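A single protein chain has been omitted; all remaining protein chains appear in their positions.
Right, chain A next:
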Amino acid sequence: MRRVSCLLLFFLLLSQAAVADVESEAEEKLKTSVDKVFTILTDEEMEMDQKKIKVVEITNTVFGYPLMAKLSLGKKHWSKFNPEQKAEFTSLFIKLFQDFYVDKLDLFSDEKVTFQPSVIVNKKKVQIPTVLLSKEKEYSMLYKMAKTKNGWRIYDIEIEGVSLIHTYRSQYNHILESGEIEDLLTKMREKKIENAKVLENNPSS
């Protein structure tokens, strides 16, 4: 009996190693991060505030924020920003992006994610399709990851075909086509203050 269970354990370990081999580095990184986030969110002991802090910590290691900020502006506009503007834009972008998903964490309930075979675009870019099952309805979510100096990082998420970065880009471009860089930064600063106020008024449950 003992031998059988030993064998079984060995087999399990082996099969897991085999799977890890096939999985790309990017996929593994994404999977572990998603798992971690889900564990935190489903933890009934933890307070919401604490959950939010932890989730931000994890996502900070998997989102490629500087790259996302740059992509959300697009090549044409990014090159027009001076270094200070670039720095401020990037930090504002990160803050607004975090506000966006942190605010929605309390809505999490029984969601499940299934990973599908990833598509290797080239050796520095990979796309990982997943399916999010929520309230008996499936949503396609595509994670796009790039190999940066700090390892694999997410640079865009496409939900049901809607690229998040693209929605940011269309707004920023819209403002920049008719206004100055400073106008955009002002609007972003205002939004940041507004978000902070909203958080203050209804502290998370």
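Operating definition for what follows: a residue touches a chain if its C-beta (ideal position, glycine included) is under 8 Å from a C-beta of that chain, and two chains touch if they have at least 3 such contacts; residues count from 1.
Here is the rule we go by: contacts and distances are computed from a predicted model.
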- Query: Considering the UniProt annotation of the chain absent from this complex, which name among "ABC transporter ATP-binding protein", "VacJ family lipoprotein", "Probable glycine dehydrogenase (decarboxylating) subunit 1" or "Phosphate-specific transport system accessory protein PhoU" applies?
  - Reply: "VacJ family lipoprotein"
- Task: For the chain that's not shown, point to the residue among A:A26, A:V62, A:I128 or A:A146 touching it.
- Result: A:A146
- In terms of residues, what is the contact footprint of the unshown chain on chain A? 64, 66-67, 70-71, 74-76, 78-79, 83, 86, 96, 99-100, 103-104, 107, 122, 124-125, 135-138, 144, 146-150, 155-156, 160-163, 165-167, 169-175, 177-178, 187-188, 191, 198
